[in-house]
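Of the protein chains in this complex, one is absent; all others appear in place.
A, B and C are the chain letters, set down in written order, and residue numbers restart from 1 in every chain.
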C-alpha cells in the first residue's frame, strides 16, 4: 500500500514476544509498513524470519549494521525512514546511534539503554542529528493515562501530596524461570540486560508514568534494590521512597518475583483537592476521588464529551468496548508515524523522548546508588 | 505482501465505525489483505474512500455488484477470495448471495439478514455453493468466552439450570440520538435495519453467546419487545424468558435505551455443580463459582497452563496484559482466514456459521411472535 | 436498663440463624429489651433457651399462646409491648393475629404469611386494632437502598424504563441440603413454608425492593416458577417479566439452587435520565449512571454531605467503615422501636408494612397463577 511510513526492525525474531507486539502495534496504525528487518543475532534465522514475515528477500538482512548501511543507500522514497529497536537493553545504544547517524528516526523499546552512560551517548547523537527518537513506555498510550495527565494539568487534583505506584510481576519468581526463556534469561543477566534488572525493565515504566501524569520531575529517591532469587546478578525486586519537584512524597515498588502478581501496574495520586487511581488490570477506567462528592468513574462510554480531546482522540472503538495493551502500544506508533511524516515540523507526540529515556536511566542509577549507600536519599 | 488472503469489503465507508473495526481486525491477523472494496452507496464516495485506504484505483469500486462481477473475472491468484459485508442488515442477503454465487467466501457482520426469510435464502445459497460463511458475533472471539465453552463442555458446571444474559446500551436512549448518525438512523428504521431493532442488533449477540457457551439450543421464548422512544418503528428494548434443550431456564434482556448503561453485556450460567460469570466490562476475567470452594478467577496471566488450548491459543499478548474488543474481533478473522486458506478442508473455526445466523433470526422472529401473542411461549 | 422498648420473641430457638440475627439487630438499637420469649415448639426447650438468654424464668414461656396471654395480664409498664415473630411462614398469621388482638405491636420476619389468604387475615386485624405491624425486608435497611429511593424520588433517573433484579442463592442447590437443617427443610415443605418456596423466601425481597426504590407498584407479571431439585413440593427457582405502574418493564429472578451463587441480590434501574446499580455483595456502594457524564460512586465516606438525610441518618460508623447485614437489619428495629415509642403518633419508618406484606403475597400468588397458565401476564 502506497504512502505508508517505511520502518525497519532490529530484534523481534521468532518467539520474541515484544517484537511481535511492536509489529502488531505498528500495523494497527494503518500508517506504517515494515519494509526491512534484522531480527536475530543468527544471520540465517534473521533472513528466514524476514521472509516469513513477507519482507522482500533483499531487505531481510542478516544483521542490523548491514541493514542500516544498505537501507541508507536506497533511493529516498524507498529506504526505511525509521527503525524500531526491540533487542535486549545493552544493545539499544549502538543500534540507535548507527541508525541516527545514517539519518533514520528511531523508536526504541524501553529502557533507552543498558546503563546511564550509554543513554547519554544516544541523547548526544539525537541532539546532534536532530532526528526523532521515541521510547515505547506503553502506559502513556492508554487514553485514560492521557486523561489523568490532562486532569492534573487542569488542576483538578490541586497540589500533589502523595503518589503510590506499584508494578509487581511474578514471571521471574522462580529460579527455573530463567531457564529456556530468552526474555527471562537476558533480563537477569547484567552482561545483556544492563546494570539493572527489574528496575530497568519495569521500574522505569513506573517512574515514567509518575513524571508523565504529574508533569513533575522526580528529584530524589531512597531505594533498596534486591536480588531475591539466587544466582542472579541484578535486581529482581525493589522499592523506593521518592520526592517530586514540588515536595510531594511517593512510594514505588517494582518486582518480578512476587508470586501471584500478574503484571499489576497501579498508580494513585493524591492532591489537596482530589485524587486519581488507575490500574492496568482495568485500563478502561480512571477513578477520580474528591472530598464531599461521590467518586467519579471515567470510562470511555458512548458519550465521552467529558473526556479531554487528547484522550478521546486516542480511543479507537465505539463507546464502551474495552481496549487493551496493543491499542495503547499502537497509539505510540500512531504518534511516532505522524511525527515522522511531519518531520521536521513538531507534532503532539505522546511517545517518551530521549530526554525521558535519560531521566529513566538516571532514576535507575540513583536507585542503585541509594541501595549501595544504605538507602540514603539520592538525587536523580 | 505476498501470500495473504485477499479480501474485499462492502460498506464501511467514511465515518462508519464498525467497518473500520472490521478492517483493523482483519489487518491485525497479519494474514489478510484488503484488495478491493465498495464502501458507500455513493459511487464516487466509494471509489474515493478506497483510494484513501490505499487500494489500487481499479479495485476501488462504485458499488458491490460491480466489484463482485469484476473481481470474479480476475486471474485466480489475484481476485478477491472473500468479501466482508458491513452494510445495514437489510442488504446483507443480496450481497451475500451474489458473492457466494461468484465463488467468493463471505464474512458478514451480524445479524445474518434483515429478516428470517432473507436469512434462509442465504443459507440455501451457502448450502448450494459449499462455500465458507462467517458471521462476526464478536463475543465468541474473546479467549475467556472460549474458555467458558470449554469448561461447560468438560462438565465443570454439571447440568445447566439457569442462565442470565443481559445486554444493555444507552446510545439510542434519546429521541435525538437518531438524528445525524447513520448508525443510529438505520438501526431504528425497519426499511433499512429489518424486522427488529435492538433484538436484531444486540439481542442476537446475547442469544448467540448463550448457545455458544452452553452448547445447547434455545428452544422456546416468552418475550416482550418494546419501542420505548417514540417515532421508532422497531423495538429498541425488550426482554425474554427462555428455555434450553435440557430444560434449563433463562432470562435475556437487550436494550439500547437504558440511560447510563455502557455496552454492558454480561452472562452468568448456573449448573448443578458450578457456575460462571463473564462481563464485557472486564473481558479478561472469567469467574467460576463452586459450592464449598472459593471462587476461581480465570485470567490470562503469566502461567496459563490451566487455560484450555482453545482459549490460550487465542491470547495475543504476554500474560497479564489486557486485551480488548479489537483482539476478540480479530480472532474471528484469524480463524476465517485460516479456513479460506485451508478450504475445502475443514478447520477449527470459532466464527459463527450461517446456521448460527439462521438460528439467531429464528430467535428474533420468535420474540416478535411471542410479543404479538401476549408473551406466550413460542418455539424457536 | 430502664426505659427500653419491651419485646417478646416467637421462634428463634437454639440453632435458628435468623432468630439470632433478629436479637442482635434489636440489641444493637440500644433501645429494645428482650423480656419474654417462646422460642421452640418444644415447651421445655423453649423455656430452657429463654433462661440461657438471660430472661426471667417466669417469662421464658413454653409456647406463644401462653406467652401472649400471660404478658397481656402484666402491668402496662412491665408487659411486652411488641413481639418479634421469626417462625416458619405458615405460622406467622396466627401468631400475629393473637398478639395484635391482645394489644401487642408486631414485627414479623418476611414473608407476611404462608399464603395470600392468611396475609389478608392479618391485614384485617391490623386494620381493626390500629396497631403497628412491621416486616423485616432487610434490604430496605441499607443506607444506600434508602439513598436509591431518595434519588428516584428526586427525579434523578427520570422516568423509569427498565428494572433488573436478581436474587440467586445456592444453599438449597443439592437434594441433600434439606436433610438435617431445619431452615432448609421447612423452606422446601409447603405444609410449613406455605404455597411458595424460593419466591416467598427471597422473591418477595426482590419484589419489595423494586417497589421500595421505584415508589411504584408492580402491576403485572409473566412468570415461570420451577422445582429444580426433585422431591420438593414447592418452587426452588423461578423468574418473571414484570410491569410497573408507569409501563416500565422488568426482569426478576429468584433461585435457591444456583450452585456457586452466594446470596447475590442485585438491582439495577434505568430511567430516561440515568440509572442506578446496587449489589448486596458490596452494600456500601451505589453507582449512578448518567449519559455524557462519568458514573458516580456513592459511598459513605468521611464527608457525606451529599447523602440524603434519610440515608445519612442510617449510617452508624465513622465514614469509610464498611457496614453490613446486621446494621441494615438493626436499622429496621431502630425505626420500629421508635414507632412503638411514639405510638399512636406516626413516625418515619422504613420497615415494610402489612400492606407491603400483602402486596408481596399477591406477587407470589400472581407468579404461581401465571406459571399455571403458561406464563401468561397476570395482574398482581
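One rule holds for everything that comes next: a contact is a pair of C-beta atoms (placed from the backbone, for glycine too) under 8 Å apart; a residue touches a chain by one contact, two chains touch by 3 or more.
Just so it is clear, the model here is predicted, and its values are computed rather than measured.
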TODO: Touching the absent chain in the whole complex: find that residue among B:288, B:351 or B:364.
DONE: B:288
- [ ] Taking the full complex into account, find the residue in B:115, B:140 or B:299 that is in contact with the omitted chain.
- [x] B:299
Task: Residue of A:46, A:89 or A:275 in touch with the missing chain, whole complex considered - done: A:275
TODO: Determine and list the subunit C residues touching the chain excluded from the picture.
DONE: 1-4, 17-18, 21, 23-24, 27-28, 30, 54, 169-171, 262-264, 280-284, 299, 301-303, 316-327
TODO: Touching the hidden chain in the full complex, which residues of subunit A are there? Just list them.
DONE: 157-158, 161-162, 164, 166, 168, 170, 173-174, 222, 224, 226, 228, 237-241, 249-251, 253, 255, 257-262, 270-276, 288-291, 295, 374-377
Open item on the list: For subunit B, which positions touch the chain that isn't shown here?
Closed with: 287-288, 291-299, 302-306
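The criterion applied here is as follows: only the chains that are shown with their structure count from here on.
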Open item on the list: Over half shared numbers or under half: where do the identical copies subunit A and subunit B land at their interface, same or different?
Closed with: same
TODO: Averaged over CA atoms, how far is the centre of subunit B from the centre of subunit C? Could you give it in whole Å?
DONE: 43
Task: Length of the line joining the C-alpha centres of subunit A and subunit C, rounded to whole Å - done: 55
Task: Distance from the mean Cα position of subunit B to that of subunit A, given in whole angstrom - done: 34
Open item on the list: Can you pull out the residues of subunit A that are in contact with at least two other chains?
Closed with: 299, 302-303
